[in-house]
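All protein chains but one are shown in place.
Presenting chain A:
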Amino acid sequence: MAGGSVSECKEYLFKVLVIGELGVGKTSIIKRYVHQLFSQHYRATIGVDFALKVINWDSKTLVRLQLWDIAGQERFGNMTRVYYKEAVGAFVVFDVTRGSTFEAVSKWKHDLDSKVKLANGNPIPSVLLANKCDQKKDSSNNTPLMDNFCKETGFLGWFETSAKDNINVDEAARFLVENILANDKGLPYEESNGERIKLDQETVTAESKSGCC
């Protein structure tokens, strides 16, 4: 091969969590992002569900995003330690039409930070999603308040999203992946599958980097 390099293409596998109160639209966001679909007829998530999005990030980078859709009812909180294991990024979702779901954001963030960390001990990068913005009643500008909230609670940034009208879902995902990639120090990822070792697969171990939107 020219220049002696084995392969220029890098492949990443990232586990990303989607958490937040019940009925805020976690499943809808995932379905929109992965399948470009929206339906009023999703079933309530019981336990956890999964979806995979493959992103051709650039000519040299392929990102496999494993999205973990976690049940929102508090009762399932007892299982989150298992669900969160080895995650490298997270979306915390709330519903702009229900204030109580925003109040619960700090609780979710705290649960996340207390149960999963990057290899270096830093919290995993997380982005706040203000979902159902198509149904927002007041048009007041909350941007400074939200920016401040993100800074205080440790979110990289926030997005107003609508899974229904496909607003900002791709943008939010891109923003999170950028941050996950930026954290990457390029330590080789040893896949647990011994029979097929991907030499070019890597995982994130670097420090969390602050950012905003």
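FYI, a contact is a pair of C-beta atoms (placed from the backbone, for glycine too) under 8 Å apart; a residue touches a chain by one contact, two chains touch by 3 or more; residues count from 1.
Please note the rule applied: contacts and distances are computed from a predicted model.
Q: Can you work out the missing subunit's protein name as recorded in UniProt? Choose among "Metaxin-2", "DNA repair protein RAD51 homolog 3", "GPI2-domain-containing protein" or "Rab-GAP TBC domain-containing protein".
A: Hidden chain identified via UniProt as "Rab-GAP TBC domain-containing protein".
Q: Among A:E11, A:D49, A:D113 or A:D165, choose the residue that contacts the chain missing from this document, as touch is defined above.
A: A:D49
Q: Looking at the whole complex, which of A:Q36, A:Q73, A:S114 or A:Q135 touches the chain that is not displayed?
A: Per the contact definition at the top, the residue touching the missing chain is A:Q73.
Q: List the residues of chain A that touch the chain left out of this view.
A: Residues 22-23, 40-44, 46-50, 52, 64, 66, 71, 73, 75-76, 78-79, 82-83, 85, 191-196 of chain A touch the chain absent from view.
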